[in-house]
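Attaching a single structure in structure tokens format; questions to follow.
All protein chains but one are shown in place.
A, B and C are the chain letters, set down in written order, and residue numbers restart from 1 in every chain.
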Amino acid sequence: MADKHQHDVPPNPYLEKRRTATEAKALEERVRQLENLLTEKGVVSKKTLDRVVSIYENDLGPLNGAKVVARAWIDAAYRQRLLADATKAIKELGFGGLQGEHMVVVENTATVHNIVACTLCSCYPWPVLGLPPTWYKNPPYRSRIAIDPRGVLIEFGLELDDSIEVRVWDSSAEIRYLVLPERPQGTEEFSEEELAALVTRDSMIGVARVNSFS
Amino acid sequence: MADKHQHDVPPNPYLEKRRTATEAKALEERVRQLENLLTEKGVVSKKTLDRVVSIYENDLGPLNGAKVVARAWIDAAYRQRLLADATKAIKELGFGGLQGEHMVVVENTATVHNIVACTLCSCYPWPVLGLPPTWYKNPPYRSRIAIDPRGVLIEFGLELDDSIEVRVWDSSAEIRYLVLPERPQGTEEFSEEELAALVTRDSMIGVARVNSFS
Amino acid sequence: MNNIHDMGGMTCFGPVEREENEPIFHGEWERRVLALTLATSVFFGPLDRRRHVLEQMNPLDYLSCSYYERWLVRIERLSKETGFVTDEAFTSRGAALFETVSGAPVDSDTMDSIIRQGNPSVRDTGRLEPCFAVGDRVRARNINPSGHTRLVRYVRGRVGVIHQIHGTHRFPDTTAHDKGENPQPLYSVRFDATELWGSSASIKDSLFIDLWEDYLEVENG
Partner (left out) sequence: MNNIHDMGGMTCFGPVEREENEPIFHGEWERRVLALTLATSVFFGPLDRRRHVLEQMNPLDYLSCSYYERWLVRIERLSKETGFVTDEAFTSRGAALFETVSGAPVDSDTMDSIIRQGNPSVRDTGRLEPCFAVGDRVRARNINPSGHTRLVRYVRGRVGVIHQIHGTHRFPDTTAHDKGENPQPLYSVRFDATELWGSSASIKDSLFIDLWEDYLEVENG
């Protein structure tokens, strides 16, 4: 069904950039008022809000996931533990917590390609990938990944052979999925750090493969 | 499932009245330009457009359907012909044509209540009912009538007993449905014209009953 | 395509609201859009194709437009496709369309006659012998075509009973895409409300929908 829906797709109005400067300003103001209200009422404190922003902007991101993947590539025993109990194995590297309380890792092979999505909202493994990208949360990906994963992958530049089995994981809040991509050829001599540097966020969502050049 | 969806219904933004005066004016202008363009190109003529408006504003409407219903109430043989081949029987009274090329009449009884809808768009028997009302074409009716007809009827002020069988007719363009409502009690002495005057559009869609007072 | 127009069974659009006095038109522009739609209907081709233009609107536009606004968008899009709007003069495509459609513009008497005669979808060619009989149990196929279809999502895969046979009619799924009329039997199929919506629906209730033969398969047992 790769190109089946091609002629029927209308232009996409679901991007953030639609907003005019005036609208953006109104939005900033609306949020400021809400924050002031909730601060005044004692529901939140500015310090707590600042801490949250700092954590998600600086501490959490796909570099964590890349470390997990690189470790699995070089350490067969770790790879086994990761596939058997991802939450626990990921915890070994120090990652876990909110929106990743129960994680599952699914492994790409020469014959199986996994893709993670959340059709109902935006569930995503925050501790290892950080916050999801905009496209992951917007209607085009959420709706079509369930019915036409191969067509969606083509839009990401990845055309899969018909012989490859595609597995879509429609995540829910309780269980968060991470793809263990295939280790690229020609990386036999790479160190764990060098391997981690190759691993992209997209490859851990399953919309890309890992290349031997970063 | 009558009141099941009650607590989940958001306010309805799907009415025409949302439009501001400026927006309405822009719309008028847009239509004027399109009409001028198509007239200049020779695709349409003003005279033809005026004729269409006149027909649908003056000639066609639920009065036609009411005549069909009244005839069926007083003439058992006509009623039989109407239920057997509605298009032909309606033609006897001079009605038929565009958006009513193939009509079917479904009969309400003491134990069966029929409702007509079109979930995909707005299909409706134009020759006997005229143009459909706004609510018939808008998302609230189109979407919910299929899953919660009894709840929708309550919004029209019609609460059906659980013992009554509800039949929803989701029309398509090819076949147009008309409900033959029950003749109200106390109208034994009414003339055909007096009966026709009782028959409302809503009763022929199936969202109301006919009362013995108009 | 699975678009927002296929909204049967959604429960999120709020209560039905009736307008005061229920005006047929809410402004002069609505009158003209209705008239333009009917007067260009021959010119712009089969109903199914024109319906599909509406269905291709993205959901945000579809829902933010009122009914006649959507019809307006349709004429605008069809005009654009034909080449009227993009160029000053006729494009070759527009000119070619004129050559194939005889007698444009439709005069008012012809229009009158179109309204009186209609444009029946019934055909005396194609598949004239129905595969199914009244009373047969059938399953609506679970298909998800990329183009126009009348097989609504809420019946796909569900079991119903043939209630009535409407004769042989042109098939929207092919007609809409210039793939021929492919005439075939059209059936009224009855589905129990509980089959469509589960055990919370009333066992007394049912839904009838007209489905073409290609949408149906035999249900055994």
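Going forward, contacts are C-beta pairs under 8 Å (C-beta built on N, C-alpha and C of every residue); 3 or more make two chains touch, one makes a residue touch a chain.
Because the structure is a prediction, the values reported are computed rather than measured.
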Residue, one of A:35, A:75 or A:92, that touches the chain absent here: A:35
Touching the absent chain when the full complex is considered, from C:2, C:121 or C:184: C:2
Hidden partner interface residues of subunit C, rising order: 1-4, 9-14, 56, 58-60, 63-64, 141-146, 153, 156-158, 196-200
Residue numbers in subunit A that touch the chain omitted from display: 1, 4-5, 8-12, 14-17, 19, 24, 27-28, 30-32, 34-35, 37-39, 41-45, 47-53, 55-57, 96-102, 104, 119-122, 130-131, 133-135, 137-150, 152, 155-156, 162-175
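Here is the rule we use: only the chains that are shown with their structure count from here on.
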Length of the line joining the C-alpha centres of subunit A and subunit B, rounded to whole Å: 50
Chain centre separation (subunit B, subunit C; CA means) in Å: 17
Where subunit A and subunit C are represented by their mean Cα positions, the distance between them in whole Å: 40
Subunit B: positions in contact with at least two other chains: none
Of all residues in subunit C, the ones touching two or more other chains: none
